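Every protein chain but one is kept in place in this view of the complex.
Right, chain A next:
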Amino acid sequence: MLQLIADGLVVGSVISLGAVGLTLTYSILRFANFGQGEFLTWGAYLAVSALSLTLAVTGAGVMAPIEPFSFGWQLPVAMVASAALTAALALALDWALFARLRRTGSAITLVIASFGAALALRNLLQFLYGTLPEYYTREIQIAIRLVPRDTLGGLRVTPDQMLVLGVTAAAVIGLHLLLTRTTLGRAMRATAQNPALARVAGVDVEGVVRATWVIGAGLAAVAGVMAGLVGQIRPGLGFELLLPLFAAAILGGIGSVWGAVAGGLIVGLAESFSVPLFGAEYRLATAFLVLIAILLLRPRGLFGEKA
């Protein structure tokens, strides 16, 4: 029981981070970006490259882990580099594709273009990195027993898993502060609500759009690295998370940051509980059942505002 909750929260954290980016780009660019999953994958792989590079440059060979975690200081550095590179990738994509379509196309054109971009990104990634799974570290982590087995089934978690929860919490709180306390954040909220009025008030909407890509893709990269830290890094990593990302964003009420976080955790928990109940094959199906059930009760999602 407790174990299922913990596992669900770890998976849910990764989904939350990705879904927050999805919901941000949706509310400001006004289209559902099917490329968001690939930003997770690219984030995970770019961190692999950044990590190898850091290790090569420092001549370290292998990471000396920072106890109690499985990785050394090089991984956080690689994650920051990867977030920056993934953000640059999103900006390049916006410049080459989405910005042009925004001027002429409808929302559906943008959605379909993002679908195409996702395919291209995934194939390019496989071409560059191959299809074999990668790992940041080969260290085997000993899970810490937090609750003995005779209490609610017991609870064991690895320090890395706890870190994933912590990083997610920090990222979401940071984003919340950005959105509520800074001019950029207020400009983003203003643009999401009324782009024409935002321009009248002096907001450079194209600048806000670029900032949104940077934040959304940066969070996706962090989510990808977190997913890689507690699992395998595979070319399908982001694609497999795409539907849960959408489920989480819709569940929370698309456009709502806290909704995406709650939605991500709920989807993670639903997936985790479905394994003993229905078997691992039905993880996704269960997540969707929860989505449908909640939408039937609250059509705008948990935190959605009325249109």
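Simple rule for what comes next: a residue touches a chain if its C-beta (ideal position, glycine included) is under 8 Å from a C-beta of that chain, and two chains touch if they have at least 3 such contacts; residues count from 1.
Just so we're on the same page, contacts and distances are computed from a predicted model.
S.K.: Refer to UniProt and select, among "Branched-chain amino acid transport system ATP-binding protein", "GMC family oxidoreductase", "2-oxoisovalerate dehydrogenase subunit beta" or "Anti-sigma regulatory factor", the name of the complex member that is left out.
M.R.: "Branched-chain amino acid transport system ATP-binding protein"
S.K.: Of A:L46, A:V203, A:A262 or A:V290, which one is in contact with the hidden chain?
M.R.: Per the contact definition at the top, the residue touching the missing chain is A:V203.
S.K.: Among A:I28, A:L125 or A:A187, single out the residue that touches the unshown chain.
M.R.: A:A187
S.K.: Using the touch rule from the top, list residues of chain A that touch the missing partner.
M.R.: Residues in contact with the chain left out: 183, 186-187, 189-190, 193-194, 196-205, 305.
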